[in-house]
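Just one protein chain is left out here, and the rest sit where they should.
Should a chain be cited, it is by its letter among A and B, assigned in written order, with residues numbered from 1 in that chain.
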Amino acid sequence: MPDGGRRRAEAGHGLSAVTTPERPGRPSLARRLRGPQDRTLWFWVFVGPFVLGLLVFVYVPIAWSIYLSFFDAYNTVTPSRFVGLGNYVDMLRDPAFRSSLLTFIVFAAFIVPTTFVLSLGAALLVARTRVMRAFFRSVFFMPVACSYVVAALIWKMSIFSGVRFGLVNTVLGWLGRDSIPFLSVTHPPWYWLVLVTVRLWLQVGFYMILFLAALQRISPTLYEAAAIDGAQGFQVFRHITLPQLRPASTAVILLLLINAFQAFDEFFNILSTFGGYPPYARPPLVYLYYTALGSGQDFGHGSAGAVILTLLIAIVALVQGRLTGIGRAAD
Amino acid sequence: MSDLASTRIDRRRVLLGIGGTALASATLAACGGNTGRQSSSTTTGGEGKPAIAQWYHQYGEAGTQQAVERYAKAYPAAKVTVTWKPGDYDQSTAASLLTNSGPDVFEYGNGPTIDMIKGNQVVDLTDLFGDARSDFNDAILKRFTYQDKIWAIPQVIDMQLLVYRKSMLDKAGVQPPETIDDLVSAAKELTGSKVKGLFLGNDGGAGLMGGPMLWSAGLDYLTDDNTFGFDDPKAAQAFTVLRTLFTSKDLLLGAPADWFDPSALTQGLTAMQFTGLWTFPDITKGLSDDFGCVPWPAMDGGAKSVPVGAYGSCVSARAKDVNASKAFAKWLWIDQTDDQLDFATAYGFHIPSRKSLLSKAKTLQSGPAKDAAQYAVDNGHAQTPLLWTPKCQTAFTDMMTKIVKDGADPEKQIAACQTVADAELKRVTA
C-alpha cells in the first residue's frame, strides 16, 4: 500500500497522529477516541477485533501446523520426536507429490488466464447490456450458490455420465457417435474436460461480479474524455478500462492462483472412487488428504507438504506479478 | 468435503456402523468399582452409573440407528449415549480421538489403524474374548490382531464376490467361471450390442481388483513376516489380465452407479459384476432368482478369493472410564449374540462375525446367500493387511491405475510401489 503515505499527505486530516506517542501526558482514552486525530488508536479500533480473532483461530493453527512439520507426528498433535527438515526432504523426494505439484502448475497456467478472460468478458458484456441485464447477471452468478458437491453430482451423474443416458453421450448418440466413458479412460484425457467445465461454471460468476463492481466505479468522464480524443473500441478498453481495473485484476489473479493450487472439492468428488484417487489430475491437497491428513494421520509429512505448496503459491504469485506487471501497481 | 467418495469408502469397508456421540463426559462411578477410585457424581450418567459415549458411522439401512440405540439402552451397567455420524466418519473420528471430547467406544473400518495402535490411542481388548476367540471369522480376527493382541471386536462381516445373471450365461452357453481364463473368455462371449460381459467398477477394476488378482496369483500384499509380498512376475501377469480386459471392450465402463450398486446388473447393462453381498436384497427384487455367485476365480498356482471386511468396535485410550467401556464393548459384541444376529440380518444383508451364528441367520440358509456365507469362511481375505498403511494403499492404487488404464509396464510400477511400501514397513515395524 505505497499510497498510504501519499494519502496521508494529501488528506490533510489528523497529521498530528504520527507524533502522538511521543507527546508527554497523553490525553485520556475517551478524549483520544472522540477526536479523529489519533490514527493509531482508530486503526486498531477498526482492525483490532478482526486481527485478534485471526490470530487465535487462524494463526495459532497455522503456527501449530508449521511446528508439526518438523516432527514425527503420527496420530498426535503434541509430538516429541524432532526430525528437522526430514519431512520436507521426504516430500520433495516423493515422485507422486512432485508430479501433483507439476500437474497443478500446468493446470494453473491454463485455468487462471481462462477464468480471467471469461469473467472479464462476461462482465464487459453484461455491463454494456441494457435489456435483461439483471437476468444475464443472475444466470452467470447463480452457479456460485451451488455447492461443489451438488455440481460434482450433476457433472458426474448427469452431464458426463459414461453411458447412454448422460447428456453429452445422448447428444453424441444423436450425431451417430459412440458413447465416451469420460471418467474411465485416460487416453485421451477426457476427465480434464469434465473438471475444467465444472470449475469454470462454478467460478466465472464470482469473478464477474468483482469485475462488474469495479467497472461500475470507473468514472464516465474518463470515457467521455477518451471519446473526445477520438479513441474507439479496443483502444478505449486498453487505455482506460484495463488500467482502471488494475486493483480488481490483482485481486482476481491472486484468488484464481490460490484456488487453482488449493483445488480439492470438485476433483475429489468427481474422480475419487472407493479405492482412492487416481494418480492423474490429482491436486496436491488430495494427495496429502489420502496419505497424511485424512484417516491416516501423518501430520508431519502432511504439514510439510502444505508448507511446500504454500511457498509454491507465493512464488508463482510473485513471478506472475513481475511478468505481467499487474500485481505491482495493485495497491 | 462431503463427498460422493466417502460413500464408496463406506461401502468398501463393507460394514455397517452405527455411531453414537456422547457429549456427556462421564466416568465410571459404578457401585463397587474395583478401581479404588471414587466416583464423581458430576461425571456420571445419572443413577450412579457411568456414562459411555459410543460412535457409529451412518449406516444406510433403515432401522439400524434405532437398533443400536435400543441395544445401548438395554445395557444395565452404564448409561450409553449413541452418536450417529454421517459424512467423513474416519477423518472426524480420527480428529476427535486427539481430544478429550472423543468417543469412549467407537467402530472403525477394519479395526483401528496401525498408527492408532502404535500411538496408544486404543486399548488392548484381548482379555475380553475368552473362549469366544475361536468362534470369530479367522480372516477378520487376524486383521484386528497386532503382536498377538486383539485391538477390536468384529461387529458384522461384509464381503465382495462375483455375481452373474444365470439366464444370460445359459443363453450364451457359458458356465460360471472357475479360472481367470474362463472369466476372460466368458466376458467376451457374454458381450453383446447392449450388454457388456463384466463390470468391475467404472475404473475398470483398478481400485477394486488389485487384491483379488494378487490372491488369484497365489500372492498377497505382504508375506507372513510382513515384507513386501508381490515382487514377483506372477503379479505382473495377474495385473496384465485386468489391462487386457480394460482394452477388450468386454468390460462395462462409465455406468451411472458404480460396482457397489446392483443397478448395472439389474438393468441389464452387464452379465457379471463384482459387487457386495449387501446388494442381494435389491438383486432379488429386480431379478428374482435369476442370479448366482462365485468367488473371484484363480490363476495357476493361486486360489479363489473373496474380500471380507468388518467394522471393529474399539475402546479409546482416552475413554473416561476404560474398564466400563471395555465391559460394555464385551457385553454388546461378544455376549449379546441375539443382538449381533439382529444387527447382521434384520436391517441390511450381512454375515454375523461369529461362525456359530451362521446357522441361525435365516437370511443365509438358501440360494446364493448360503453360498456366499460359505465363501466368506473358506475363501475370505481381509481387504488389506493391518500394516498396509494409507500411504501404501495410495501407492498401490496409483500402480493399479497406471497399469490398467494407461498400459504402463507392470514390473516398473510394482517396483515403484515397493519403494513406498518398504519405507512404510520399515517405519511401522521399527
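To be clear about the criterion, a residue touches a chain if its C-beta (ideal position, glycine included) is under 8 Å from a C-beta of that chain, and two chains touch if they have at least 3 such contacts.
The working rule: contacts and distances are computed from a predicted model.
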(message) Given that one chain of this complex has been left out, which of "Phosphonate ABC transporter, permease protein PhnE", "Binding-protein-dependent transport systems inner membrane component", "Stage 0 sporulation protein KD" or "Metallo-beta-lactamase superfamily protein" is its protein name according to UniProt?
(response) "Binding-protein-dependent transport systems inner membrane component"
(message) Touch as defined at the start, partner being the missing chain; which of B:Ala77, B:Leu98, B:Leu287 or B:Ala346 qualifies?
(response) B:Leu98
(request) Extract the touching residues of subunit A with respect to the undisplayed chain. (result) 1, 4-5, 7-8, 10-14, 17-18, 34-36, 39-40, 42-47, 49-51, 53-54, 56-62, 64-65, 68, 77, 122, 125-126, 128-129, 131, 133-151, 153-155, 157-159, 164-165, 167, 170, 201, 206, 209-210, 212-214, 216-221, 247-248, 250-251, 254-255, 258, 262, 264, 285, 288-289, 293, 297, 299, 302-303, 306, 309-310, 313-314, 331
(request) Name every residue on subunit B in touch with the hidden partner chain. (result) 1-4, 6-7, 10, 21, 23, 57-62, 65, 83-88, 91-92, 95-96, 98-101, 256-257, 261-263, 267, 278, 282, 348
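Simple rule for what comes next: only the chains that are shown with their structure count from here on.
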(request) Round to the nearest whole Å and give the separation of the Cα centres of subunit A and subunit B. (result) 38
(request) Name, in rising order, each residue of subunit A that touches subunit B in their complex. (result) 74-77, 95-96, 149, 152-153, 156-157, 161-163, 165-166, 179-187, 264-265, 268-270, 272-280, 287, 289-298
(request) Could you please specify the touching residues of subunit B with respect to subunit A in the complex? (result) 1-5, 7-9, 11-12, 88, 90-91, 94, 97-98, 113, 115-116, 118-119, 121, 201-204, 206-208, 210, 253-256, 258-260, 269, 389-391, 393-395, 397-398, 400-402, 405-406, 416
